[in-house]
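Can you read through this structure? Questions will come right after.
Of the protein chains in this complex, one is absent; all others appear in place.
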Amino acid sequence: MSTTTFRVLPGFRLTLGYTLAYLSLLVLIPLAAVFLKTTTLGFEQFWSVVTSPRVVASYKLSFGASLLAASINAVFGLMLAWALVRYSFPGKKLIDALVDLPFALPTAVAGIALTALYAKNGWLGQYLDPLGIQVAFKPLGVLVALVFIGLPFVVRTVQPILEDLDTELEEAAASLGAHRWQTFRHVVLPILFPALLTGFALAFARAVGEYGSVIFIAGNLPMVSEITPLMIITKLEQYDYAGATAIATVMLVFSFILLLIINGLQAWTAKRTGRDR
Amino acid sequence: MAGATTMNPGSAGSRGLTRFEAKAATRESPLVKWTILGVSLSFFAIFLLMPLIAVFVEALRKGWETYLTALTDPDALSAVKLTLLAAVIAVPLNLVFGVSAAWAIAKFEFRGKHFLITLIDLPFSVSPVIAGLIYVLVFGAQGWLGPWLAEHDLKVIFAVPGIVLATVFVTFPFVARELIPLMEAQGREEEEAAVVLGAHGFQVFWHVTLPNIKWGLLYGVILTNARAMGEFGAVSVVSGHIRGHTNTLPLHVEILYNEYQFAAAFAVASLLALLALVTLVIKSWVEHRAAQAYKVTEDAS
Partner (left out) sequence: MSIQVRNIHKQFGSFTALDDISLDFPTGELVALLGPSGCGKTTLLRIIAGLEQADSGQVLLEGEDASGTHVRERQVGFVFQHYALFRHMTVFDNVAFGMRMKPRSQRPSEKQIRDKVHELLNLVQLDWLADRFPSQLSGGQRQRIALARALAVEPRVLLLDEPFGALDAKVRKELRRWLRKLHDELHITSIFVTHDQEEALEVADRVVLMDHGHVEQIGTPEEVYRHPATPFVYGFLGSVNFFHGRVEGETVRVGEDVLPHEPHDLDHGAEVVAFARPHELEIVTDPAATEGLAAKISRVLSFGVTARVELDGVNGSTGRHFEVELTRERAETLQLSEGQLVRLVPSRLRVFDKKGTAA
């Protein structure tokens, strides 16, 4: 219970004022610059920049690889979270801690490490190359990098929900005659689903904007393995600010939509599990 | 969007069987269990563990001497300095912001609160490249403030201030994101009790709130610091890659790598990987402490 006019606790005006000022100066106003700069282009110019074949090819790669990477992470991330919550095995705590590695490891480091692994003479590349599978400097390399950076998102959103899961639910299902798989499919999975989808969306959003870990392994061939963020850098290096901004606008609009979807998903998770955020 | 990085007290695993393994109804057949374990752990090993090990192996491939030379190179040292500088400025700024935002949001009701939380999250959902671009548009030679800055002989883009700004942007929400749910969960009763007992403005925060949020705060700071020191994309856009002046450690790695000095690149990278490992260790420790503190409060309520 609280009122809008009267506050017992101190500091409301000060902290809210500071928050809004800091947020506006560092985030909102500079972001607005992107949209304002875009308006200096006419619509036709804008359209021709954002639909030029090289840029469209980069969308296909960025969005396609990100979707695929997020899907892979949803499957394996769920399994990993399951293993970490449900089973005991040696080294579990270490593995649990290392799941966050992609959050902590600078992306450039991840990028060169993955490249070294998957290059033709690398630890993994040397076995894949004779099979005709080339990862480094190919679109497949982009996928590998995006799987790397997206994994913790799925594990860390699903894990707490799994931890909180009441064993009585599954015991009830079993007492009603359900098999283990049926219990998982009809009881556990529906509870996990919003969180899983949230993790998927978070991994996807992160992957679409990712730059550092991808550019080393991608090879950056025009029309083949260029990601959208790289297109922005390329335009900037050519001092084509308007062009860079146009592509950034497309990405930003997409990110905002995704952000709204993720917020909705998180609210859904909270509702489904009675958990906050 | 930081859902996945949010601290999760209470997840500290216990020794021995998990409560799921101890009960017949929540146990899978050994075949299923070993399949899940095998697949997920292989996936973990290939996608997370191997890249980490590769960094250190590649760094030492040409021996310790090359390794140490790479790290003591003047350009590497100046990159270390700049990286530390950016973190030393960005972390406290976002710390103060995070505490302030969390106080306003968690302790008061006002209209547009959820919208504000979404706005605070915004930097997480923006590509780092765009994070750099926005400051170029504001402070760059052709930007809004470009002419004014040039007139006063000030440089933001392709200079240290730009790098700091980009770092602040990409690490913007970490502390706030950590504290908001924590402080919301703790409610207002203790603060109200302090006010009834005569505590004034800052006393309430210092004596009552801060001790209760210290682990969450530390957690947020660690995440902020790790990201601040490791940021690549955003910093890359505003840096201009001037060796010895505007190169941070991750940018230095890139330059060495592009010059085919692989051993040196990995040597510098190993430094960053060590930082990541230290971060994870501290993070686990903080989680452990927070879980204890959380347990105590659980018992208390």
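We just call them A and B in the order they show up, numbering each chain from 1.
The working rule: a residue touches a chain if its C-beta (ideal position, glycine included) is under 8 Å from a C-beta of that chain, and two chains touch if they have at least 3 such contacts.
Just so it is clear, the model here is predicted, and its values are computed rather than measured.
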{"item": "Touch partners, limited to displayed chains, of the chain removed from view", "value": "A, B"}
{"item": "Candidates B:Ala141, B:Ala199 or B:Leu277 - the one touching the absent chain", "value": "B:Ala199"}
{"item": "Residue of B:Lys81, B:His207 or B:Arg243 touching the missing chain in the full complex", "value": "B:His207"}
{"item": "For chain B, residues in touch with the removed chain", "value": "189-190, 192-200, 203, 207-208, 211-212, 296-297, 299-301"}
{"item": "Residues from chain A at the interface with the omitted partner, ascending", "value": "1, 3, 5-6, 8"}
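Definition applied: only the chains that are shown with their structure count from here on.
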{"item": "Between chain B and chain A, distance of the C-alpha-averaged centres to the nearest whole Å", "value": "15"}
{"item": "Contacting residues of chain A [partner chain B, same complex]", "value": "2, 4, 7-12, 14-16, 18-20, 22-23, 26-31, 33-34, 37, 76, 79-80, 82-89, 92-93, 95-110, 112-114, 116-117, 122-124, 144, 147-148, 151-157, 159-160, 163, 167, 170-171, 173-175, 180, 183, 198-199, 202, 205, 208-212, 216, 229-230, 232-233, 236, 241, 244-245, 248, 251-252, 255-256, 258-260, 262-263, 266, 276-277"}
{"item": "Complex interface listing, chain B residues touching chain A", "value": "1, 3-6, 8, 10-11, 13, 15-21, 23-26, 28-29, 32-33, 36-37, 39-41, 43-44, 46-52, 54-55, 58, 96-97, 100-101, 103-105, 107-111, 116, 118-123, 125-130, 133-138, 140, 142-144, 165, 168-169, 172, 181, 184-185, 188, 191-192, 195, 200-202, 204-205, 223, 226-227, 229-233, 236-237, 249-251, 253-254, 257, 262, 265-266, 269, 272-273, 275-277, 279-281, 283-284"}
